[in-house]
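Missing here is one protein chain; the remaining ones are kept as they sit in the complex.
Chains here go by letter, A, B and C, matching the order in which they are written, and residues are numbered from 1 within each.
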Amino acid sequence: MKSNRLEAFSDGVLAIIITIMVLELKAPEEPSWHELKSTLPVFLSYVFSFVYVGIYWNNHHHLFQATEKVNGKILLANLHLLFWLSLIPFTTSWLGENYTAALPVALYGFDLLMCAIAYFILQGIIINFHDSDSVLKDAIGKDIKGKISLVIYVMGLLLSFYNTWISILCYMLVALIWLMPDKRVEKNMI
Amino acid sequence: MKSNRLEAFSDGVLAIIITIMVLELKAPEEPSWHELKSTLPVFLSYVFSFVYVGIYWNNHHHLFQATEKVNGKILLANLHLLFWLSLIPFTTSWLGENYTAALPVALYGFDLLMCAIAYFILQGIIINFHDSDSVLKDAIGKDIKGKISLVIYVMGLLLSFYNTWISILCYMLVALIWLMPDKRVEKNMI
Amino acid sequence: MKSNRLEAFSDGVLAIIITIMVLELKAPEEPSWHELKSTLPVFLSYVFSFVYVGIYWNNHHHLFQATEKVNGKILLANLHLLFWLSLIPFTTSWLGENYTAALPVALYGFDLLMCAIAYFILQGIIINFHDSDSVLKDAIGKDIKGKISLVIYVMGLLLSFYNTWISILCYMLVALIWLMPDKRVEKNMI
Partner (left out) sequence: MKSNRLEAFSDGVLAIIITIMVLELKAPEEPSWHELKSTLPVFLSYVFSFVYVGIYWNNHHHLFQATEKVNGKILLANLHLLFWLSLIPFTTSWLGENYTAALPVALYGFDLLMCAIAYFILQGIIINFHDSDSVLKDAIGKDIKGKISLVIYVMGLLLSFYNTWISILCYMLVALIWLMPDKRVEKNMI
């Protein structure tokens, strides 16, 4: 089985997830600065999730760049990843309206954590399937970024019950780790 | 006619169906456990339908893997399948809010049944069109899984008027049949 | 310029149009036959529009099957067609809730008419661009189906102010003309 249809389907789902979130950004009732400002938390949570889904699309793109053939397990692991990603519009919407409450912040982090774990599983299955193919394995390397992300997500999730701003900073930190690659890191670990 | 554009269009429709359902998952009004728990039935019906649409995408992918050329009949049969699949967000939404009432559970099963019948028709037309192409015919084989699914759907549909939990278990059973392929079955029947 | 990206974009837009309409099919408040029946007009208008968008996708597919290269004019004419098609969810939603009132029925027919005209323009531009390419011109032929459709749409549109059922029958008739091709017609006119 070739990977191109899997990529096309994933692209479709990711494109819809990233765009559907904007439907939560309701136009303010009145044309005033005050009303516009009140949409700011929802807007910022949209920006945040857009960046996250963008990073996932980016990494997914890199991962399947090196993957030519797929099997049934890879299809399932990919659907599993898409499932957790598809919940981002829901967790984003709750976060945007309640960014100072522990539960929505924790749930947002939990979904990010599950996405990361699902990505890990998918990556592992792909490496296993291409074991002779050392290019992919080398490219992913020790995946230090991926492992650090998991730890920070768990920290953010737990800290949300103490202070939600620290949690949000944790989630931002992970996004920054993936957005600002230093060359050396990029070469060794994607 | 080549099949790639039919696949791309179907991927698009399936990607939208699978993602649009999440719009039914409204963010709870208040950031409390109690409110979050109240979204559980809607969430579970989302998970359920996600799995079903995922399985259909998977099977559709396999079916057209072996199909190189298509004709007008195949285009129509494919649109017919997409039609019943496109109703899943509607039946899911009704099920999520009324999972203990007979009618929504029966309607959900009815739509799954119609999807299965539409898939049967599509598969039959494709086999007829490629009759010399014994690879496809062999791959699908007697399609025991497909036939068993139809029987369980009808059972689930009828039993919903007796007990909705039994119906839901029936629908779960079909999903499990398709998710857990034993190697031998996979080889002979896709 | 190659036509594949134009096809991919059109597929995306058509897939979204066809699927987004199902969002108008709101789950009934209560799990009763009575409530389910009240969604019937909205459901039937969904079925109707699904068939129409399906036919357009089908014809678009055939048209670009024979089109290898595109120019700026074709891109614009295609966007023009997609614009009128994108209004179908709106006209469908109004029709579903007011199928006995003249204006929604007329507006629905007006949009179908504009889609047909836009398709005509697109087809004409493509033939002009490929003038040496007599295969395409022959395939489309005199386009009797297309011309008859235009006449019936105008009739349906005008008759809606007299009796909406006649209008709806007119629109159904056009759909049937495109769905049931006799072999001879199919060969000569797509």
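Keep this in mind: a contact is a pair of C-beta atoms (placed from the backbone, for glycine too) under 8 Å apart; a residue touches a chain by one contact, two chains touch by 3 or more.
All values reported here derive from a predicted model rather than from experimental measurement.
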| item | value |
| --- | --- |
| Hidden partner chain, residues of subunit C it touches | 1, 5-6, 8-9, 12-13, 15-17, 20, 23, 72, 75-76, 79, 82-83, 86-87, 89-90, 93-94, 97-98, 101-104, 107 |
| For subunit A, the residues touching the chain missing from this view | 7-8, 11-12, 14-16, 18-20, 22-23, 25-28, 30-33, 36, 47, 50, 54, 57-58, 61, 65, 179, 181, 186 |
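Keep this in mind: only the chains that are shown with their structure count from here on.
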| item | value |
| --- | --- |
| Intercentroid distance (Cα basis), subunit B paired with subunit A, Å | 27 |
| Interchain centroid distance [CA atoms averaged], subunit A/subunit C, Å | 38 |
| Multi-chain contact residues (two or more partners), subunit B | 8, 12, 15-16, 20, 23 |
